[in-house]
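One chain of protein is taken out of this complex; the other chains stay put.
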Amino acid sequence: MRHFISTLDWSREELEKILASASEHKRDRIRPLLVGKTIALVFFNPSLRTRTSFEIGIYQLGGHAVVLEPGKGAWPIEFREGAVMDGDAEEHVEEVARVLSRYCDMIAVRAFPKFQRWEEDRQDSVLGLFARYATVPVLNLETITHPCQELALMLTLRERLGTTDGKKFLLTWTYHPKPLNTAVANSALIIAAKFGFDVTLLCPTPEYTLDARYMDAARSLTESQGRSLTVTHDIATGYEGAHVVYAKSWGALPYFGRWQDEAPIREAHRHFIVDADKMQRTDRALFSHCLPLRRNVKATDEVVSAPYSLVIDEAENRLHVQKALMTTLLSAGKKVAS
Amino acid sequence: MRHFISTLDWSREELEKILASASEHKRDRIRPLLVGKTIALVFFNPSLRTRTSFEIGIYQLGGHAVVLEPGKGAWPIEFREGAVMDGDAEEHVEEVARVLSRYCDMIAVRAFPKFQRWEEDRQDSVLGLFARYATVPVLNLETITHPCQELALMLTLRERLGTTDGKKFLLTWTYHPKPLNTAVANSALIIAAKFGFDVTLLCPTPEYTLDARYMDAARSLTESQGRSLTVTHDIATGYEGAHVVYAKSWGALPYFGRWQDEAPIREAHRHFIVDADKMQRTDRALFSHCLPLRRNVKATDEVVSAPYSLVIDEAENRLHVQKALMTTLLSAGKKVAS
Partner (left out) sequence: MRHFISTLDWSREELEKILASASEHKRDRIRPLLVGKTIALVFFNPSLRTRTSFEIGIYQLGGHAVVLEPGKGAWPIEFREGAVMDGDAEEHVEEVARVLSRYCDMIAVRAFPKFQRWEEDRQDSVLGLFARYATVPVLNLETITHPCQELALMLTLRERLGTTDGKKFLLTWTYHPKPLNTAVANSALIIAAKFGFDVTLLCPTPEYTLDARYMDAARSLTESQGRSLTVTHDIATGYEGAHVVYAKSWGALPYFGRWQDEAPIREAHRHFIVDADKMQRTDRALFSHCLPLRRNVKATDEVVSAPYSLVIDEAENRLHVQKALMTTLLSAGKKVAS
């Protein structure tokens, strides 16, 4: 049995197989591969695409998804081990994971950081505890990385670019009024590095560099394939010659939990918005962004709606890669529902 | 491909076909006509019947419904075009509609007015923007009209009255502690006019007359079939000789957004409640009301539970007309999920 927590745990070859399977699922949407199977989708945070694409993908495979929202329709959950549970939480993740494993064939979890202490959030402990106690595969629906989005991005780039090796992938920070999760940025960095891009990270200041775990992994992945990882704070340098511009906003890690101190830096870099002028510096680059996307804040209307914008295709491909992923995980797993 | 936004866009003949199909669905509930199809039900407001009847109807046809509640479990949405999205909304309806169109075969939307400026609400822009950007059929689950309720009402009346032409349809305003949406009133007016009734609108004062768009359409529809549209503020005149009494409360449009000024008029007309005395003035009329209904406020217990009350039948018929509608829209559409 195998979980899907981070693509760092999966080789490029394994991920290539999942992408090939995703293309088959894209050609043939209705296939009875999960008949009788049930999957719990546990959301601690909002979702539109993730919920819809999983629920529909599971239906198209003959299975059934159950959507759970702890703290709303379901009981609040305790995550500390050994805790004396006399606070708000009514039950422990150990029981939740064990019971859901008795009912379901897979557990998928969305749990964003709490944005108070990065040292704590970077442990990814909610997902890790589900994986520890579950006896069925556990799947990451976005915690501190967003591996389903990675697969969707890479399927979309493959469809447009053919090979990705040796092309230039620009991951650019953009302004957003709130300090967001680094998950998609971490993920974009890793998957681009894993698939042989020369990767450039463009961000306002060194403080916006991503966590060392992901920077180091990206450096190792690019170097082992003879590629490069570059960090720049200069917009012209970042866009120059890019084949892919991937935009995302995130909060600077050194300011974690004291976001009021980060706000002035953030506000001073509204011009990092992706616009047509910047795109003209590229080598006719494709543009993409995981949704949701704030128009005219992260990217202009012109860019988001351009023919080179992949945002809708990437969102659609969530459906297909996730179906490939679920069938892969369940065929590897030992548990059979019937 | 065709949307279902308002029955004003559909001819009586087309609607008659949908009603005939609904009767077939009522006789035979389990038919595999939407196998592999998925439909997004997007609720910006609460629902009991709409959600339940759609979800069950889709299941009975072999398809699958996904229920989305933006701002609760899903991200808040921006509806202004060209907006600089630095407020609360995390994504634009353009992306929502386009992405859902990639996942689903139909998008159904409930979006009540905001009750601040009628000139704005009457544009029905939430639904209109979904229809503009979606590439699959869009269906109205109640915005400023409620066309699914119209079809359910008309199926129910047909079952009881046989022909509707030339019979008297009374739409009566009733008291309710809050100023409600005019959607069901607009809809009742239009569908009764379209199906050949002589239509009477009974309301406390001229200020409770409905929007000119619907009054004019009802006048045109009745006149073209040799029937009449009458507005009265006299209870006796309204009920006299009616074959159908349809009750609904709504807020007076001239007071839109300054409801405290409307409250005294509203409070002075609690006696518009439908009761047995008033029903005795009719020609043994049938009574109905879309649910939810406040007992002993809009109509007395005696009326709601009387043999001539159609409220439960009308609610049941939502199931059947919606199945007819979905199969009609999807057979007209070009998109195939597989």
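First chain written, first letter: the chains are A and B, and each begins at residue 1.
Methods note: a contact is a pair of C-beta atoms (placed from the backbone, for glycine too) under 8 Å apart; a residue touches a chain by one contact, two chains touch by 3 or more.
Remember, predicted model here, so these are calculated numbers, not experimental data.
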Which of B:8, B:263 or B:291 contacts the chain that the document leaves out
B:291
With the missing chain put back, one of A:1, A:83 or A:268 would touch it. Which one?
A:83
Could you please point out the subunit A residues that touch the chain left off the display?
35-36, 38, 40, 64, 66, 68, 70, 72-75, 78, 82-86, 89-92, 94-96, 98-100, 102-104, 337-338
Against the hidden chain, subunit B presents residues 28-30, 43, 46-49, 51-53, 55-56, 59-60, 67, 69, 72, 177, 291-297, 301, 304-305, 311-312, 315-316, 319
